[in-house]
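Apart from one protein chain that is not included, each protein chain of the complex appears where it belongs.
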Amino acid sequence: MRDPLGRPPVVLMVPAFLATLLLVVPLVAMVGATDWAELPDQLRSEPLRQALWLSLTTSTAATFICLVLGLPLAWLLARVEFRGRGGLRAVVTVPLVLPPVVAGIALRTAFGRTGVIGEPLLALTGFAFPFTTAGVVLAHVFVAMPFVVIAMEGALRSADKEYDAAAATLGATRWTTFRRVSVPLALPGILAGLVLGWARSLGEFGATITFNGNYPGVTQTMPNLIYVTRQSDQDAALALSMVMLIVSIGVLLALRDRWLGTP
Amino acid sequence: MSEAPNGTGRPANLDVSVRVANRVEAAFTARPGEVLAVIGPNGAGKSSLVRALAGLVPAEGHARLGEVDLLQVPARDRAVGLVFQGQFLFPHLTALANVAFGPRARGTPRAEAEADAQALLDRFGIGELGERRPRQLSGGQAQRVAIARALATDPRLLLLDEPLTGLDIKVAMALRIELGRHLASYDGVTLLVTHDAIDALTIADRVLVLDEGKVAQLGTPAEVSQRPRTEHVARLVGLNVVRHEEQLMAFTPDAVVVTLQEPVGSPRFRWHGRVADVSPHGDAVRLMVHAEPDLIADVTPAAATELSLVPGREVWLSVKATAVRSYASGGR
Partner (left out) sequence: MQCPRSTLALLVLLLPLAGCGSGDDESGAQGELTVLAASSLTDVYEELATSFEEENDVDVTFSFGSSTDLAEQAADGAPGDVLSTADSTSMQTAEDADVTGEVVDFATNVMVIVTPAGNPAGIESLDDLKGATWVRCADEVPCGKVAQGVLEDNDITAEPASLEEDVRATLDKVVSGEADAGLVYASDAVAAGDDVETIEIAGAEEQLTTYYTTTLEQSEDAELAQKWTDLLTSEEGGAALTEAGFALP
């Protein structure tokens, strides 16, 4: 059945096609280059299991923290008028444009053993973030938070403020309105933001390897494992990459329709 | 009853003198149980007045409801019920949950709030729709839920912002009668914003006319409809109103005599103009004539044909002095 508005113009179709090609071809090439027979063996390897588990748990933990800390921040930016709001929003966005390695250096300067906060922390508690799984989660939160906050702020903004007004006239405090009106109405966008944050966290590499190092079971996430494996065994690295690709696509597909459906 | 700080207890008088910057300035009083219709053209400040009383826009002055000045209290503590234009029922909650929202927000346990809500829905005749989402409700049903939701918190002041606008005529008629009944048994003050004359004339005890941000008239429906002080209200009730110095003269369209030649008689009661619109009106034909000022005249279909009264036709209009009601224009 033809589109009643007319055929899509070529001037839009060609770039769209090229974009699709650009995104799909490398992935298809990777699938083609993988030795599928080897894959089951790879899956049994201990480093892979450790790295995969670590990646999944740290990403989930980081996403949870982004929710707990990021949602209130997003609400603040969306609903409360205050001086310097634009500045705060800009600051929150900065990690977005920071090259991951630079983010790692920034984290180290703050939370490293000789860092501004890290040094007193080490002296006080004997604990330091680098080389620890907690440090991995910290790094992931730092890089994923902007995605989460921006997406959630957008979702909160798009819900009509009049609903908040209705809740107020019915006697709800702002906290009750937040819980029972603002968040439920913005839920699809909030969840989309969390998925975005989770995906970013899963793929995080530069900041993690600079700030946390690389040790199996503790700080060696999938990207780290793939990176060092690549040095010695290209095929193994490819297989690992496939595993990561499958897991990522699997999660995104599972979430896509149920949670990310248009509001 | 719940312990909202401004008490949902004894009914209270309303004493208002508010100013919303650049929008509206109004002062009036109302007794408990009274329904005050607020009418006026678009932009007159009706919604601003109502939103100021609800606490959604900043306002200066005072709005005493009983012993409490609403303007000194945040919106959620005002014990005012507001039915929004467009209802704004929470889309993610069922009708029942919507109605129970207010009491629950104020601390009533869920079971009790929902039981009360169900009773309210039953009173409005939509008890079986409790589990539906707002998008599954018709316009009339949604409006009833919205009114029930506002009443659920037992407010002492009920504000209705154009509750019947946008509804099917038949639905609006039925709802109007229902609303009239419910408001009759409601012991708080009601402000009903409307641009429909029938609402004002049938449900209201008194009518407040706003024009360009100021109170133009305040009186009973009879007073306002027979001696309208603004063109808007005159049009609303289907009257002609002509200003002459400090006097306003009102006369009905069927008292107007339409001729093609200049009529004899007092020049005060004659106007010259062009027919702008011709439409059937009951058994008669109603003409809208561009003159100084614009006037409406009803003629018989026969006369319309005889004088070929079509748009563009130049005509003379006149009335008998006895058919004109004169009254002072100033003040309320």
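As written, the chain order gives the labels A and B, with residue 1 at the start of each chain.
Just so it is clear, contacts are C-beta pairs under 8 Å (C-beta built on N, C-alpha and C of every residue); 3 or more make two chains touch, one makes a residue touch a chain.
Remember, it's a predicted structure, so these values are computed and weren't measured experimentally.
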Shown chains touched by the chain that is not drawn here: A
Residue among A:Arg79, A:Arg113 or A:Arg157 that touches the chain left out of view: A:Arg113
Touching the absent chain when the full complex is considered, from A:Leu39, A:Ala61 or A:Val101: A:Val101
Contacts of subunit A with the absent chain, listed as residue ranges: 101, 108, 112-114, 130-131, 209-210, 212-216, 219-220, 224, 227-234
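Criterion: only the chains that are shown with their structure count from here on.
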Gap in Å, rounded to a whole number, between the CA centres of subunit B and subunit A: 53
Complex contacts: residues of subunit B adjacent to subunit A: 4, 54-56, 74-82, 84, 86, 88, 90-92, 101-102, 105-106, 149-150, 153
Contact footprint of subunit B on subunit A as seen in their complex: 160, 162-163, 165-173, 176, 180-181, 184-185, 187
